[in-house]
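All protein chains but one are shown in place.
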Amino acid sequence: GVRNQVALQSAQTLINKITDNCFEKCVTKPGTSLGGSEERCLGQCMERYMEAFTVVSRAYTNRIAKERQSQLLNTGGVALH
Amino acid sequence: GVRNQVALQSAQTLINKITDNCFEKCVTKPGTSLGGSEERCLGQCMERYMEAFTVVSRAYTNRIAKERQSQLLNTGGVALH
Amino acid sequence: GVRNQVALQSAQTLINKITDNCFEKCVTKPGTSLGGSEERCLGQCMERYMEAFTVVSRAYTNRIAKERQSQLLNTGGVALH
Amino acid sequence: MSAQTDEALEKELASFLEQETAKSQVQSSIHTLTDMCWKKCVTGSIGARFARSEEGCLVNCVDRFLDSSLFIIQKVEEARKQAGGQ
Amino acid sequence: MSAQTDEALEKELASFLEQETAKSQVQSSIHTLTDMCWKKCVTGSIGARFARSEEGCLVNCVDRFLDSSLFIIQKVEEARKQAGGQ
Partner (left out) sequence: MSAQTDEALEKELASFLEQETAKSQVQSSIHTLTDMCWKKCVTGSIGARFARSEEGCLVNCVDRFLDSSLFIIQKVEEARKQAGGQ
């Protein structure tokens, strides 16, 4: 269904964002294999990114709800692209 | 109409680009509220970005017109994506 | 045909990527014309980028083939966006 | 099935799709904000948990970005009114 | 309304849409160039007006980018001809 597609699409985007940002941060000089410290970094980075996603989601939805209530926004949320 | 849609789309893109570039430049360490110097920076940055947009538009259209005349370009302008 | 469209699209993307990355690298302070050293840099950068594209293509297709064989991947290749 | 029912069904479907589209746009905004605020706030090496300052920065980053967005929209509106635009 | 008129109308509409698409692509190129040249040229802190060198850099950035684009397309064409391609 459409509902599942939105959730699946979002999960896929999250995994792609984690891979891009954590590879960028943890594998600065790509060698002939992933080293132990690189794998540790990737694992922790994944957890941190998911935490960041939760923190940002909560902050964003709280803010949108607050803006809706105070009627500062009229339609469709703050302009984000 | 379509004409208005193109203009509206472009204005929306400009506002998004201003927000991204000026937040990046003016709010380097996000605090618990926007400070006075951050707001001043955002206001000036908005004006500068709009000025940059005007400068770039003029330079781009001048150049395209010049290239059209000298027949160096055959179709659809220089390749930009 | 569709086949040609895929190839053409890919060639166009390559040229755009070369222009973006090589302008970024070779023209750090845009002057009133392209200097000789900037042109030399652009020419070499273009060759290097094409070489990089070939190296990456080979590494990617080799890896995908290896993963397919060892059945570690089940569908559609590794998740890239 | 009567035409009435068909219409009701169509309306419900349209409303459902609209909601899903809105949800999808909210999701997309959250992904964009997470990526941007991650780059702004998580600048040190990765540890077993966030530094206090990093988590605070993430929350502030979202709120200050939305403040900045509203601030800029407001300035644009003011400029448009001054120019005597529509 | 005759078929003739319908066809003329359709043609006019197609031409209008084509023009609008071209305009939209030009707008999109200008947004991309502004973003890129802003990042290259406006590197200091934001002031009440552009420094002389910043405004000059923006104009030069557009022209040198288009020069670079033409230079690279020309080199690609040369390489293709040398390879005896289509």
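The chains carry the letters A, B, C, D and E, assigned in the order they are written, with residues numbered from 1 in each.
Keep in mind that, in the parts below, a contact is a pair of C-beta atoms (placed from the backbone, for glycine too) under 8 Å apart; a residue touches a chain by one contact, two chains touch by 3 or more.
These numbers come from a predicted model, not from an experiment.
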Across the whole complex, the chain not displayed is touched by chain A residues 15, 18-20, 22-23, 26-34, 38-39, 42-43, 46
Spell out, residue by residue, where the missing chain touches chain C. 2-3, 6, 9-10, 13-14, 17, 21-22, 25-26, 41, 44-45, 48-49, 51-53, 55-57, 59-61, 63-64, 67, 72, 76-81
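Quick note on the criterion: only the chains that are shown with their structure count from here on.
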If you average the C-alpha positions per chain, which one ends up nearest the average over all of them? B
Thinking of C-E, which of B-E, A-D or B-D forms a repeat of its interface, with over half the contact pairs identical? B-D
Comparing centres built from CA atoms, which chain ends up most distant from chain A? E
Distance-wise, how many Å sit between the C-alpha centres of chain D and chain E, to the nearest whole number? 29
From the mean C-alpha coordinate of chain B to that of chain D, what's the distance rounded to whole Å? 21
What residues in chain C touch two or more of the other chains? 15, 19
Which positions in chain D touch two or more other chains at once? 37, 41, 61, 63, 69, 73
